[in-house]
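Only a single protein chain was left out; the remaining protein chains are all shown in position.
Let's turn to subunit A:
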Amino acid sequence: MTLTQPEKAAVITIWTKVATQADAIGAESLERLFSSYPQTKTYFPHFDLSQGSTQLRGHGSKVMNAIGEAVKNIDDIRGALAKLSELHAYILRVDPVNFKLLSHCILCSVAARYPSDFTPEVHAAWDKFLSSVSSVLTEKYR
């Protein structure tokens, strides 16, 4: 699944807005993830997952920074996320199904904050982009 030029443009345009609230969106996305899909909490037994916790905010930032890197290097997401890909494959080993769940929650958070910008075309481009990112992060699993 490769992104077309218009899709890349749509991703980059919304990102400039999302980036201004990246930390909050990251934390909210994780909150939605853990709340709607409690099984995802099994990857964070060492975390304080209460709303607004420092660890939650910190991890949300980490996730959004990585997505930002992918946006900045949208023509070479594989190269940009190579280290993260190895981390997920050999150390974290988060089951691939969970990337879809987190992607969905990120879309919910973005839609809730930027409803008029989140047109069907932008929605499609972002769904595809996050799917690409997820693919890269799981491609070394086996």
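We take it that a contact is a pair of C-beta atoms (placed from the backbone, for glycine too) under 8 Å apart; a residue touches a chain by one contact, two chains touch by 3 or more; residues count from 1.
Note that contacts and distances are computed from a predicted model.
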Listed names "Hemoglobin subunit epsilon", "Dynein light chain roadblock", "EF-hand domain-containing protein" or "Phosphatidylinositol glycan anchor biosynthesis class U", matching UniProt entry of the absent chain: "Hemoglobin subunit epsilon"
Residue touching the undisplayed chain, where the options are A:9, A:22, A:84 or A:107: A:107
Subunit A residues touching the omitted chain (full complex): 28, 31-32, 35-37, 104-105, 107-109, 111-113, 115, 118-121, 123-124, 127
